[in-house]
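Beneath this line is the structure, given in structure tokens, with notes to follow.
A single protein chain has been omitted; all remaining protein chains appear in their positions.
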Amino acid sequence: MTQMNGKRVVITQTSAFMGKDLVDRFSAEGAILIADDRDLKVQGAAEALIAEAGHVDVLIANLAAAQPRTSVLDTDDGTFQAMYEAMVFPLHRLVRAVLPMMISRRQGKIVVMGSASALKGMPNYSAYGSARGAQLAYVQDVGTEVAPHNVHVNAIAQTFVENPTYFPASYQATTEFKERIKGAPLGRLAYGWEAAALALFLAGNESNFFVGQIFPFSGGWVTR
Amino acid sequence: MTQMNGKRVVITQTSAFMGKDLVDRFSAEGAILIADDRDLKVQGAAEALIAEAGHVDVLIANLAAAQPRTSVLDTDDGTFQAMYEAMVFPLHRLVRAVLPMMISRRQGKIVVMGSASALKGMPNYSAYGSARGAQLAYVQDVGTEVAPHNVHVNAIAQTFVENPTYFPASYQATTEFKERIKGAPLGRLAYGWEAAALALFLAGNESNFFVGQIFPFSGGWVTR
Amino acid sequence: MTQMNGKRVVITQTSAFMGKDLVDRFSAEGAILIADDRDLKVQGAAEALIAEAGHVDVLIANLAAAQPRTSVLDTDDGTFQAMYEAMVFPLHRLVRAVLPMMISRRQGKIVVMGSASALKGMPNYSAYGSARGAQLAYVQDVGTEVAPHNVHVNAIAQTFVENPTYFPASYQATTEFKERIKGAPLGRLAYGWEAAALALFLAGNESNFFVGQIFPFSGGWVTR
Partner (left out) sequence: MTQMNGKRVVITQTSAFMGKDLVDRFSAEGAILIADDRDLKVQGAAEALIAEAGHVDVLIANLAAAQPRTSVLDTDDGTFQAMYEAMVFPLHRLVRAVLPMMISRRQGKIVVMGSASALKGMPNYSAYGSARGAQLAYVQDVGTEVAPHNVHVNAIAQTFVENPTYFPASYQATTEFKERIKGAPLGRLAYGWEAAALALFLAGNESNFFVGQIFPFSGGWVTR
């Protein structure tokens, strides 16, 4: 398939979260990939990445940080703010850097790889989940703002998807995981390629009517 | 493209709503179409359609009735219940008829062409909107119920999509329409083929992780 | 307390669902109660009730029917439609009968006692849950439509609330119930008076800024 034939696609933080599956699929679809793994928490890194990339048709904002899994009482300021420094502030920098060329060309797609944990309360998720919630509200606002410029910004709010950051094999072996997965009607993890397929749909030309929208992707765990 | 190559796809009420665009796209994708236009309000019609269809891989439940656009005070019982007889009761009959073969094969897709009007309050929509709301809750419940059988039931909740039933050219020419469309960030109608593309995505093999989910499709008018 | 002092409040189907708790609380608040238990499925019954009631300040639409708890395959047309005949069609008749006087006085409150099962997919709920979904979409539409007349229509979408229809002591003793309640963060049933307190808040003068809104009430089981 060649849905991305010749399109220039930036994928960030490729060693984490959905990076590998996104790279595999967008490559297979003929994209010219700018697959990047620099640390986007560093001042200026996001802007440099976009500057180096040149012409960008699609930005896949794949940002991740290990979930601290601490109770709210045990979540100190540093732990809390680290989630924002890894997942929220770099998102804004990436988006702000890439939008001008998309707006001036009246063409462009941004897909944010987010989390369903922002859609439903979970214990020990206050730092991680709230930062993911910031991402989703950000996508709603930016998506609405740039819609009249024919630029499409949407987010996937996923959980129960195989990936090395949040669902490594070691975690899948735990009792905790086995209990949690019962909460999903499908009762299985998504393959990474399934999340990549959704990202591809949102990056392609057949999804132009979506703007500022959040796509829960969770095997039925959360559907709104 | 041949995403539906050889798959047997039932599309209902083809002369209305998204029928034509669905038929066009699924044909182009290689589906073996059972494109039907019988009146599904008639007792036994839904069951007969499925019986005649034989093996069904995909059911696209495209059901529509003219929106009465009456105030709640002017909506008599007959008008109110007619919405359910056209859009809700036949949906259950179709689903109930087609599910056994899908469950026994552990494979099948049902896509319900629903309405975003069920997601946001609108004046003069009490009959139509509430019937559309019944459809969406039905999809949530059935989708959750049959998920363990590897059958996937989802719905599109659309508005501002070109189609002969709800957005004919005559309506697009009205002042009312021109005011309404301002409420959608994208500021345009979707082409019918864009809704068909979403239906195709939900009918295909790359969306197997979605169950019982509602996809708002409205150019940003409603995103939850 | 006397938040309802002298207000004329209709409560329907008082022997079922939240009837008793609503009667107790609204009485205690000084309401002049029209507590009615006639069968509202009967043609003309809803209209007769409102006509007999005379001046109505508040309508609490408390409508219930035993949940069939059948799989979608086992839900025949009669079972399916019975849910709508008990909970949806009478709701419209009640609302249509009571609204004219509220609109002409530019004052009135309608509270619909609905179900959270319409907000989240559940197996074996296709008939019951979809009818409850119709109620919620109806409230959104009617609430939006009559808002400019200063009439306020809202709904409670509850579950895990003690009541004789859905959570009788016999059901609370089952293993199924004990499993289900684990899904609610609070881990307990609401007392009936807690749902009545919410209904009271929505029927009173301090909640005039809510229109067409759905209030999930479920101990955290569903919050959207």
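As written, the chain order gives the labels A, B and C, with residue 1 at the start of each chain.
We adopt the following convention: contacts are C-beta pairs under 8 Å (C-beta built on N, C-alpha and C of every residue); 3 or more make two chains touch, one makes a residue touch a chain.
Only a predicted model underlies this, so the values are computations on that prediction, with no experimental measurement involved.
Taking the full assembly into account, the omitted chain touches A, B, C. Of the listed positions B:Thr12, B:Asn62, B:Thr159 or B:Thr223, the one in contact with the omitted chain in the full complex is B:Thr223. Only one of the listed residues, A:Gly108, A:Gly143, A:Gly192 or A:Pro216, touches the absent chain: A:Gly143. Here one chain is not drawn; of A:Ser130, A:Asn150 or A:Thr165, the residue touching it is A:Ser130. Residues of chain B in touch with the missing chain: 119-121, 183, 185, 220, 223-224.
Although one chain is not drawn, its touching partners on chain A can still be listed: residues 71-73, 75, 77, 80-81, 84, 88-89, 92-93, 95-96, 99-100, 103, 117-118, 120-127, 129-138, 140-146, 211-212, 224. Contact between chain C and the absent chain runs through residues 140, 143-144, 147-148, 161, 185-187, 190, 194-195, 197-198, 201, 206-220, 223-224.
One rule holds in what follows: only the chains that are shown with their structure count from here on.
Taken as a contact graph, with one node per protein chain and an edge wherever two chains touch, the assembly is complete, since every chain touches every other chain. Chain B maps onto chain C through a rotation of 180 degrees [Cα fit, steps of 5, range 0 to 180]. Although chain A and chain B share one sequence, what matters here is the overlap of their interface residues, and that overlap exceeds half of the numbers used.
Separation between the centroids of chain A and chain C, computed from CA atoms only, is 40 Å. Multi-chain contact residues of chain A, defined as those touching 2 or more other chains: 185, 220, 223-224.
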